[in-house]
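The complex is shown incomplete by one protein chain, all other protein chains being positioned as in the whole.
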Amino acid sequence: MSTEPTVVIRLDGDGSVYRPGETLSGQYRIKSLAPLEVKAIEVSVLWHSEGKGDEDMAVHEFWRHDADESHPIDPGQPERFRTTLPNSPLSYEGQMIKLRWCVRVRVFPSRGKEVVGERVFQLGNVPPLRGH
Amino acid sequence: MNLDARDERTAESWALARSFRYYGKKRGNRRTGSPLLGSVGEALFWAVLLLLGCGGAIVLLLNFVLPEWRVNHEFVPTTCKVLDKRIAERQGEDGPLFRPEIKIEYEVGSETYRGWHYDIHHHEIGGGYSGGRENAQAVLNQFARYDRAKETRYPCWYDPGNPYVAVLVRGYRWWIWLAFTVPASFVVIGAGGLLYTLWHWGKSAEHRAAMTQRAQERDFFGASGNDPCPYPFVPQGADMTNSPGTRLKFRLPMAKSPGWALLGTLALCVILNAVSVFAVIAIRRHLADRPDWFLTLCIVPCVLIGLGAIGIFLRQLLVTAGIGPTLVEISGHPLQPGREYRLFLSQSGRLTINSMSVWLVCAETATYRQGTNTRTETQEVHRQELFCRQQFQIERGLRFETEIEFRVPEGAMHSFKADHNEINWAVAVEGDVVGWPRYKRSFPVIVRPANGEIDP
Partner (left out) sequence: MDVSLTSDNPFCTRWVRPGAIPFLFPPGENAEKLADRLRQAGWWGEITGPHGSGKSALLAALTAAIERAGQRTVLVVLHDAERRLPVDLRNDPRLRPPVLLMVDGYEQLSRWQRLALKRFCRRQGTGLLVTAHDSVGLPPLYRTVATLDVAAQIVAQLMGDRRPPFTPEEVSQRLSRRNGNLREMLFDLYDLFEQRRPSAGQNMT
C-alpha cells in the first residue's frame, strides 16, 4: 500500500460535462497526510492549453487555505468547493490546440514536496475534431 | 467525452508526489536549479537597481538641490563691490571648461570679506564649470568693477554659518530636475521589480495567475467602470461591427488591406532600387571609355534584384487595380453555432471569372518558443463552402453581387485568443480569374459560444 500522499477530488452530479454558467461543485480530501503536516492548500478551477503551441493557462477561481495553530487543516476531512463556470473558453479537442478544464488541488506540506491532484471536466459540448 | 484517461467514474483523482510546476518555462515542467535561489537572485537584482536609484537621487539632492535651497532660504542678503573679474579654465575630458569668477568685497557686521565668487556651485570642489567660454564671458559682462564716483554695488548673499561663502546669483537650475529622472527611473524599476518578486515569492503558478487576473479585472473596473468581459478569451471584434453595411447590417473589414500591402512593396522597391544611382555612375564611366569593372560587377546583382522588386510591385499593382474591391456584408455579428445568417458579396472589376467561391474557414494558430526559435504554425481545421459560381463575366463599371444564406455548424468551436494559441474564423472569398493570378481575400469574423447572446 502506498504511503505517498494523494489527493482525491469528487465532483457532484455527473461530474464530467458542464454547461457555461452552470455551478461546479465538489469536494476534495487528502490521503496519507496527518493534520499537522499540512501548511496550506490551494484549490483552483482553471483551463490550460495543450498541443503544438506554448501552454496558456488561466485560473477562473482560486482559494487558498493557510493552516494556523488555532485552526490546523485536517487533510482527511473532505472540504467542499463551489463556483459558477464562465461562458468561455469551452473545452476543445482540436488539431494543434486542445483546451482542458480541471479542478486542481495543490497541497503544501510542512516538510517535503508539494502534492498535486487534478480532476478534469468538460465545459460545453464542442465535439472533437476528426484528424485531417 | 473529453476526459483525462486517468479519470474514473468513481472520481478517484491522480496525485503527483513529486514537485510539479505547471508553469515551467524553458525546461518543461521541471525547473532546473533551486527556485529559492532564483527568487533570491531576482530580488537582489531589483534591490540593487533600487539602491542605485536612491543613491543617485540622494547625491543629486545633497550636491545640487540642498545647496541651492539654502541659498534661496537661509543666506543673508547684503551688497558688495566688484573688485575684479576673470574666467577660470580647467581641462575636462572632452576639452577645456570655463567658469566666471568675480572678486567681491562685502561686510558682515564689522568684518570685511573678500573672495572670488559667483554662484553656490563655485564653492564645491571643481564646481560651476561648463563648456562655453562665451557663456562665462556673458556673465562677467553683467558686472562692472567698482567705481568710486558711481559707488556701484551689487546685491549678494552670504552664508550666516560661514560668511566666507557668498553668492551673486540665486534661483534654481532647471536641468537638475531633469537629471532626477535618471535615478527616479532606477527607483521606479527597482521598486516595481522588487515588489513584483516579493509579491510572487513562493507562490504557485495558479496563485500567480489568479493574482494577475484579479489585478487586470480591477484595472478594467477602474478604467471603464464596465462589467468584466462576459466571454473571456473570445475576441471582442469591435472593429468588425463599427462599419454599417448598405445591404446588410455590418460590412466586414478585410484581414489584410491590399492598399497597405502595396505600400509596403513600394517602399521595399524604392529601397532596393536606391542603388540605381551607382548604376548610372557605372554606365557613364563606360560611355566615357573609363569603365569601372569593380563597380560594374558589384552593381549588376543589385540592379537585378531591384528590377525583380519592380516586377513584383507592378504585378501587385495590377492585381490590386485590376481585380477591384471585394465587399462582404453580414446580417449579424458575432456569429453563433447552429444559427443562420445572410451574406452579401460584391465584386467589381472588368473580369472574366473561371470560378468564384466563398468559404467559412476556421484555423488554429499555435506559437511555440523552443531553444532559440520561435515557431508559429497555422492549420485550417474547418472549411465550409458557402457559395460557388463558375464561368461568368463582370463588365466594366458593373459589379457582381449576390446574397448567400448559410448556417454556422452546430458544434463549431468559438473564436479564441490567448498568448500563444488562437482559433480564428473568417469568410474567405477566392477567385480564379482569366489573365490574373488567383486571389484570396479574407474577412475575419467572431464566433461566440453557442449559449452566447448576440446583439439584436
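Should a chain be cited, it is by its letter among A and B, assigned in written order, with residues numbered from 1 in that chain.
In this text, a residue touches a chain if its C-beta (ideal position, glycine included) is under 8 Å from a C-beta of that chain, and two chains touch if they have at least 3 such contacts.
The model shown is predicted, which means the values in this text are computed figures rather than measured ones.
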Touching the absent chain when the full complex is considered, from B:L44, B:L62 or B:L198: B:L44
Option touching the unshown chain, where A:P5, A:G26 or A:G51 are the choices: A:G51
Absent chain, residues of chain A that touch it: 50-55, 95-96, 98, 127-132
On chain B, residues whose C-beta touches the chain left out of the figure: 1-5, 24, 26-30, 32-34, 37, 41, 44-45, 48-49, 52, 362, 368-374, 377, 381-384, 409-413
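Here, only the chains that are shown with their structure count from here on.
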Residue ranges of chain A touching chain B (in the complex, touch as defined): 4-11, 15-17, 19-21, 26, 42, 44, 46, 48-49, 51-59, 62, 64, 86-97, 99-100, 102, 104, 106, 113-122, 124-129, 132
Interfacial residue positions of chain B with respect to chain A in the complex: 1-4, 7, 11-20, 22-23, 204-207, 209-210, 213, 230-234, 364-369, 377, 379-382, 411-414, 416, 418-421, 423, 448-452
